[in-house]
Each structure stands twice: as C-alpha cells, then as structure tokens.
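Here the complex is missing one protein chain, while the rest keep their positions.
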Amino acid sequence: MTEFLFLIPLLPLCGALIILFAGGRMPRRLLTGVAIASVAASAAVTLWLWPLAADQSRATLFTWFDAGSLQVPMELLFSPLAACMALMVTGVSALIHVYAACYLHHDPDIRRFFMLFNLFVFAMLVIVLADNLLLLFLGWEGVGFCSYALIGFWYRNPVFATAGRKAFLVTRAADVLFGIALLWLFHLTGTLSITAINLQAASLPPASVTILALLLLAGACGKSAQLPFSSWLPDAMAGPTPVSALIHAATMVTAGVYLLCRLFPLISLSPTALAVIGLVGTSTAFYGATCALVQRDIKKVLAYSTISQVGYMFLAVGAGTITGAMFHLLTHAFFKALLFMVAGAVIHLASGEQDLFRLGRLPKRSPMLFWLLLAGSVALAGVPLTSGFFSKDAILAACFARQTLWWTSLGVAGLITAFLTALYALRLVYLLTADREAASGHGPAPRGLVWPLLPLGALALVGGLLNLPEVWGGHAGLGRWLATPSGLSPSHGLEWGLAFVTLLLVAGAWFAIRNRYRVPTSPVSERPCVDFLIAGWKFDSLIRFAITAPFERLGSELERSLERGFTTSWPAGLGRLCQATGQKLRVFTSGSVSHYLVAMGWGIILLLAMLLFLLIF
Amino acid sequence: MNGLTNIPALSVLLILPIIGALACMVWGRRASVITVLLETTVALLLPFRVETTVFPWLRFEDWGWIERYGARLSLGLDGLSLLLVWLTVILLAVAVGLSWPRYRQSGFYALLLISCSGILGVFLAQDLLLFYVCWEIMLLPLILCIALWGGAKRVEAAFKLLLFTLAGSLLMLLAFLGLFLLHGRQTGDYSFALQALGTTVIPADLAPWLFGCLALAFLVKVPVVPLHGWLPDAYQEAPAAVTLLLSGVLAKAGIFGLVRVAMPLFPETWTSFLPVLGGVALVSIGYGGWLAFVQTDLKRLVAYVSVAHLGFIALGVAAFNVIALQGAMLQLFNHGITTAALFALVALVERRTGNRQLHELGGLWSRTPQLGALVLFFSLAALGLPGLNIFTGEILILLGAFGAHPWWGAAGMLGVLLAACYTLRMVQGVLWGSPRGPEFMKDITRTEALILGPLAGLVLWFGLYPLPFLKLLRGPVEQLLAYLVTTGGLP
Amino acid sequence: MIVPLGHVLILSGLLFVAGLLGVLLRRNLIMILIGVEVMLNAVGLTLVGASAYWRNPEGQLFALLLMAVAAAEVTVALALVVYLKRSRSTIDVNRFNGMQG
Partner (left out) sequence: MPTLLFYILAAITLLSTVLCLTRKNPVHAVLYLVHALFALALLYFLLGAPLLAAWQIILYAGAIMVLFLFIIMLVESPVADQSSRRLSRWLPPAALSGSLLVCGGALIVMDPAATAVISSYWLTPRDFGCALFEHYGLAVEIISLILLFAAVGAFHLGRRYRPNSKEDVS
C-alpha cells in the first residue's frame, strides 16, 4: 500500500499536466474543476493513507541519481510530521483552489494560473514528503519557481514581474547557503537521505554541526522570509490574493520551519545554532510586528504579520519544541490563510482598493465576512481560547521553561511582540469596520469567496484543541502523534501565569486600539519614524545601496573596460599594431632606384667587412 | 541481418555527411535533410550489437592510412563518445531545421555537413593525426559560414575566430609531432596511435611545454575565461545554426580533448594542472555570469551564459573524481541541448521582432504565449532548476568538487545564484512587461515545434531520469580514473 | 710572368667602384646601364685573372657566360628604357617611384 503514497504529490502534478496540455480546449468550469479535484483527491488520499504514517512508511519510485557513491532515490517518507503537514497543505490548498476559481473568474489567463497553482501544490508536497535532501531541493526550488511565476502572474505590469524576480533571487541567495550545507552533508556522511543523516548526526564533529546548522538556518530563512532575507515577502503581495494566501502565508513560507523540524536531530546537537535560531526568530517576529503596525496596504499588514508569526515558529525550533513549532505552523496556516482570503474578498468588494484608510463599513456590506475577519484576527491576536493563543503560549512557555537568561529574554521579547501582534490585528479590524466614506464596489461578496472560508474560520477558533495542554484538560494530541521533542515541559504555574499575562496584554492592546481608532481617522501624518517602519526598516534601500547597485555598476564597468576594452579587443589591437609598424616602415620603400642601389651597396660592404673580420680573426 | 550489423557504422557516420555535402552541391539543399535523417538513424542504431574484441570500446574500426608515419584511421566508440555523437547529430538536425526557412544556398548546408563530419571524427578518432585533421575540418567550414552568412561585422568576427583557433590547433599539432618523434626515438616505432603514445616517457623538462601547448589548444576552444576573446563576437555575428554548433558541440570538443587526449598522454602533468583548471573554471563561472548579467544583446547574453556553464563543466573535470566526472560528462550533453535551444529561441525571437536588444523587447508572452513558454522553460533549465537537465550535471559536479576541494564546491554554488540573476533578467526583458514590437506575430510554427519539442523532452528526460546515461558514462569515467592511478598520476 | 694577381684585382676593383659610382650618381637610365656594364666587365676581368692564377679554364668559361648574361640583361633593360620613354616620356630614374610603399 505504501506505493500509493506517490499519489499524494502526483495527483496535483497530473492536474497541472492535464491543464497544460489540454487546458486550451477545456471550458473554464472543467478546467477549474480539474484543478480543484486533483488537489482535493490528494487530500483524500492523504487521509486514506493516514494510518501508514504511524510506522514511518516509505516508498521508492525509482533511482534518480547513481554516480559513484552517490545514490539518490526518489523516496518518500510518510512520518507523522509529514502526514500532518501534507494534510494541512492539501486541505488548505483545496479550499484556496475553490476560492481562486471564484476570485479569478474573469481573468483570461486562468489556465496558466491553475497550471502553476497545481504545480505549486505538487512541489510543496515533494518538500513535505521527500526523504532525500536532493529530492527536497527539487520541491524547494519548484515552489520557488511557482512563487516567482505567480507573483508576476499579471506580467504586463513590470513592477509585479520585478517583485517575482526579487522573491526568486532573494530565496535563491539563501539557497546557495542551503546548497553548500547539502554538499557538506554529503561530504561528511556520504548520503543525502534525511533519515540517515539524522542517524549519523551524533558522530559528526561538533564544529561542523554548528556551521551546518547555521547554513541550514540561512536556507530556511530565505524561504521563510526571516531577517536577513525577509524583504521579498512584502513585495510578493503583488500576486493575486489566492497566491498570497496559499504560498505566502499558509505553505511555502513555512517550508523553512519544516526543514528545520525535519533536520532537528542534527540541529539540536549544537546549542549555539539553537540560540541563533531563537534569536533570528525573535528579532524577525519583533521586526515584522513593528512594520505591520503602520502599514496602509491591507495585504502588506498581513505580509509583515506572516513574517512575524513565522518568526515565532523559528523561536519554537530554537527553544527545542518541534511540537510547538508545528502547532503554531498549523494554526497560523488556518488563520492567516483565512485573513488573506477575507482581505481578498474585501478588496474584491472595493474593486481593487487596498488602502486600509479607504476601506470600511465591512459589517454592513457583508456581515459574514466581518465575522470571519474577526475570527481570524482574534486568533492572530492570541485572544485566550482561540487557536493562536494556545500555539503562541506553548512557544513562550517552552522559552521560559529553559530558565536561562538568554531564553528568558527571548521569551520576554516574544511577549512584547505578542502585544504588538494584538495591536495590529485589532487595528485591522477597527479600520475595516470604521464608518467612513469607503471606496465603492459591486454587490455582495460572491458565495465562492465566502464559503471556503468557513472551515478555516472554525479551525482558527477551535484549532487549539489539536494540542490542548494538559493544564487546560487536554491531552496534547499533536505532541503525542508527532512524537517529536516538545522541549522542557513548563510547570503549571508558569502556564497559568503566561495565560494571565497574555490576557492582560490583549486587553491592553484592545483599549489602546479602541481609543485610537474608534472614530474614523485619517492616516498618520508623514513622520520619519512611520516612514521608516512602512519601508520595512529601509532594508530594501540598504540592500540596493550595498549589494545590488554595486553589483550592477561593477558589472557594467567590467564589461566596458576589461571585456570590450581588452579581452575581446586585443586581437584587433595586435592587427592595428602591425599596421602601424608597416606605416612606419613604408619610409624605406621610397620607390627610388638610387635608394635601393645605395642600400644594396651597403649590403655588399657589410658582407665584405664580415669577410675581412673573419680573415683577420 | 548479420550482414547488416557488420556495416562499419562509425566510418559510415563519418563519410555520410561528406557525401551529403557533395549531394547538396549537386541536388540542392534537400539532400541535407536526407543526410541528416540517415545520419540520425545510424547514430541511434549505434549502441545495438555492442560486443567487440577491443576491450573498452563498444565499437572499434581500424583502417590503414599513411603507413609510412604509422597513422591509421582508427575510430573507437565508448559511452562518452556515444553520448557526444548523439548530441552532434541532434544539434545538426536542429541547425538544419532552424536554417531552412532562412538560408536557401545549398553551400551553407554543405558546409554544416562537412563540419559535422569533422566533429564526429574528433569524438571518435583514436589516432592523433586523424584527430588533428578532423579538428581542422570541424572548424574551417564554420568559419567560412560566419564570414559568408554572418551579421554586420562578420568578417572581423570570423578572422578573430580563425586566428584564435588556428593558433590553438597549430600548438596542438606541435605537441602531437613532439610526442610522435619522442615516442619513435624511444621505441623505434613511429606511430600516431593514441594508445601507443600514452606510454611515451616524456622528459620532465619537456612535458609541461608539450602539455601546455595541448591544453591551450583545447582551452581556447572551450573557451575558459582568459582565452575567450573570440567568443562574444563570433557568437553574436554567426548565423544561428553556426552559433548553436559552436557552443553546443565544438565547445564540448575542447573538454573532450582535455579528458580523452591530454590526460592520457600526460598523466603526470595532468594532476598538477588540475588546480589551475579549477581556478580558471571558477573564474569562468563568475566572470561569465557577471558579464551575462550586464549584456544588452540577447545573443551575446546567451553567449556569456554558455561561458559560465562551460566553467561548471571545467570545474567537474578539475575535481576529477567519479561523481564530478560523471556529472561533467553528462553536462556536456545537457549543456549542448540547452544552449542550442536557447540560441535557437533567440533566433526565433529575432525573426519575429526583428530585434535582439533586451531593452527593446518585452511582453512577448502576450503576443506569442507558446514561444514565451519555451523561452521560460529553457531559461529555467539554464538557471539550474532541479528536475531539468542542467541541474543534474551541476549538482553532481558540485558534489564532486566539494569532495575534492570544499571551497570549489562552495564557490561553484555562488555561480548558481548568478545563473538565477542573469536568467531571470533575460526572461523579464523578453517575456514580461507590456507588449512591444510588431502588432501581429506568428506563434510557434509546426517546424519550430518539431525542432524544440524533442529538445524540451530531452531536457526533462535528463533532468528526471538520467540514470541510463549515468550508467553509460560510468565505464568510461572509471576507466579514466583507473588509468590515472596506474600511470602514477594519482595517489 | 707578367703581374702580381693583386694588381689585376686592384684594377678590377677600381673599375667596379667606378661603375658603381656611375650607377649611384647618374640619373639618366642609359648612363646607369652603362655603369652596370662597367661593373660587369670588372667582374669579367677578375674571372680571367683568377683563371690565369689557378691555371684553370673555368674562369674564362664563366667570363663567357657572364658576357651572355650581360647581353640578355642589356636587351631587356634597353627594351624597358624604350618602354618607359614611351609611357612616361622620361628616363630620369628619380621620376620613377611607382613602387613607393
């Protein structure tokens, strides 16, 4: 039965291929039907094969590479971790596919969209299920390409295309480091199988492990938009909203976290690396939250929020709680996908207006959407008893449970970030409900844009049940199922205290936001501090100034001076030198007979003199 | 059937294009199509009935030639040369198909065919004199093609190419003659056979010079970076078919020569040469990639892309272990297919828009989506997307290079990032943005689909299931390594 | 027993130099040709003298061959003079510079 595992990724691939080759002759409904059905079937197969996950099933299709000591089989590993992730990916994808079918109803290029969308699901599932790092890399780059092509889906606008290119290049830069880690791992262990590497990890030299873990962290940071590589995600919002929901909120950006979870046995051997991971996660979470606070574009708020929330997941990995990371990954997938799709619907209603200060009156225009927005926002804000509350608290509790200065301070920073999160989540709600002259739009939200959100709304609210801590009377189901490290278990007192603090923070945030945004306001006047935050701490300008601009300028200079000026032109220069020498030598061919005769005479004398010389000596 | 299998297929393979060229002159260019079809058939049938008595070869043919100097027409086919023969034949078909609507003179096709015969000779020759003769036959017709049918600055470009390659091949002849005389003096057996000359004891003060001559000749042809002065102009000015053959096959002849001629003849010098080759390869990757990034002419851009990719192949050769070598040898084929497709696409884009300047192109996708999809597909292959063919070779090369020298592997990885930079810049310049150029453009025609479709198929095949070809290469690669070990070149 | 060989050689040397000076200094093509004839004759004298010194007929034989070559040379050269006179209407060598590079 294990061979059926291949159905999970291959079904979406088949969907993509059918759309690619036959999509041109299909009616639109059939085309979208194929796209949705292939992903839904994949989700169904995942559920059907669920029992296989308990005993770490594997399946091998064929050998991809076989060169020297390198063996790369096309091998899938269906572990509990992978099963959870696969179910989330296929499930959320299926819902977003339904949403997208409605959202892009009028787009002429729907065939390309669904081809790429299905292809993306395939590549994502390859990441999730691959047991070999090279196969994982196939999916890794595959999602990168799909993300690139979908961000630039409306390619006629060069800005969108550039955003796609930026996303690809930034993640690729991080992939270089990931790739080096991959080469190194093969060099050290002689294999690229994740299982085998994890088994051998303990025997590797500790210094190498630290560097390897940092390289892997860099790769994960690229895909997950963590700090040095975070600047592509806000730009990626240029893509259609379903793309943002699926790729840039629920699935692809969490691939980095997933990678670290898969390789946790290796990474956990290096405390230094774990500390760095925690630091990166916390600082990114704080960075994203501060930026999200002031954004005016509704999608950018969500983009920075995603950066921030994925930062929490990194913090969880650093704190050693894979369960916590996965828990937050899942709940985040639910509420962030939900929020993005609500935002898409809102934008749709306002005929494409994305400025928060020109939107409003949501409860009157579409009450259903308002309730969904509220569900997503409270989960994001971590209001107690919602899914976000439980997952975030689990992470913070794991930090505090470590009881060292480093982790405690990271935990405190996480708490501050949680306060900021509540601030911007509630700000979003208030701004969208504000009673102001909003951009006009057409009719009520189509049903196709609303009903796929209902399951997600429900999950956002009660998703916490997946891994309800024992303090709250749960059984930590997710943790048991995954059987992964959950870090040090916190004391009950710590958990209660944390819940209390969170409650206080959320309440405080609510008061603050209510005071500020209860009456419709205009955007804050242009202040340098706000500008700085809106521009994402001006990282883009910094990178342009320090890296890309010098790269381009030096390249042009190289082309102009070295390449055109020397490397490709010296043969011509040689020719010119010969010509010039010839010009100089022309003088000697005067054409006058007497000159030649004189020259001849001197020649004779020279010969005679030589003869004389030889005779004398 | 038995009579049929006894046909000396390799000799037929070499003679056929020459007969075809003559037929072109008599019956016009149609003869070239028939020749290409016949040639393809013979090439595809090559691996069948593969038992030979001569050890490492799948096939071996030997005819007398100039007995007085011990030169023979000996041809040997093994896994590596089989792959390259296939590549040559495929690209010849692509070149002819691509030129068909553009060039009507039968002379053009005749020259292409003659050059093809030379190329095949280079890949098959087991006799150095034959190798040298084929080397010249391979080049001169293409130079003529550039000079006669090239772009605006064609004569200058052709001259430059002529000077560079002539200098290279004369150095090569010098090295061959030196070896011939040395070997003759030592053993009294004056012979040009590659196998015999490999046993020559070369004085330590002479070996670096002879090897240097040979290596220079091959590296100019590849070319690696300090020696690439001829490349941008030649590629830019040449007709698409010629560019395609130059970058797709002739460049491979350089690498092939390094591995199959220079290495066996000078095993001891070879090992001390490898670090140099590695350095040069890394410079090629970086420099080629960087310059590709700033090019404005589409064809020139692809030319520099080719330099960068060839740098990867050279890196694989420099690492010289099983994985890297298998990757490099496979990459010879992969790069040939991809770069040929890219040059062909550049030609198709230019025929439609009448333009090759990146800043004057754009929005091609909205006018000709199928052509756009092909451009995107092959660009992704060039970018090294896993699952497509270039990645297959690149990752093997990098894994091997990291095993040899970790820094090489790490630096090579940076080249992969560069590849993304220049490829995406090209894709954006050509495909995205608002449409420009003529209002009406024809999308891919049936002939063009017939040319590019199989290439796309090969890209996928080599990306996803390269196993049969890796197995094909394993024998030759292991033999190369074993040779180097037994001759004392490698510890 | 007539003269030392050296004197014969000195005589021919003087004749040769005189001819050479004529060739170098005159501008009239015919005068230059005359100078060449003088030089040729100087060489002839050397050959005959050497023949006497070595008691060997070959010197004289070569003097004969020299005469024949001189005849051929004069034939062509004079034809050229006529040709040049017709085409350029001058035989002043300084006016001929068609070979100037």
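As written, the chain order gives the labels A, B and C, with residue 1 at the start of each chain.
Please note the rule applied: a residue touches a chain if its C-beta (ideal position, glycine included) is under 8 Å from a C-beta of that chain, and two chains touch if they have at least 3 such contacts.
If you're wondering where the values come from, they're calculated on a predicted model, not measured in any experiment.
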Exercise. The chain left out touches which of the shown chains?
Worked result: A, C
Exercise. Of the residues in chain C, which ones touch the absent chain?
Worked result: 1-11, 13-22, 24-28, 30-31, 33-35, 37-38, 41, 44-45, 48-49, 51-53, 55-58, 60-61, 63-65, 67-76, 78-83, 85-87, 90-92, 98
Problem set entry | Contacts of chain A with the absent chain, listed as residue ranges | 598, 601-602, 604-605, 608-609, 611-612, 615-616
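Methods note: only the chains that are shown with their structure count from here on.
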Exercise. If you average the CA atoms of chain A and of chain B, how far apart do the two points sit, in angstrom?
Worked result: 38
Exercise. If you average the Cα atoms of chain B and of chain C to get two centres, how far apart are those centres in Å?
Worked result: 66
Exercise. Rounded to the nearest whole Å, what is the centre-to-centre distance of chain A and chain C, using the mean of the C-alpha atoms as each centre?
Worked result: 97
Problem set entry | Residues of chain A whose C-beta touches two or more other chains | none
Problem set entry | Residues of chain A that touch chain C when the two form their complex | 585-586, 588-594, 597-598, 601
Seminar exercise, completed: So, in the complex, the side of chain C touching chain A is made of residues 20, 23-24, 27, 32, 93-94, 96-101
For this session: Enumerate the contact residues on chain A facing chain B in the complex.
Result: 62-70, 134, 137-138, 140-142, 145, 148-149, 152, 155-156, 158, 161-162, 165, 168-169, 172-173, 175-176, 179-180, 183-184, 186-187, 551-552, 554-556, 558-559, 563, 567-572
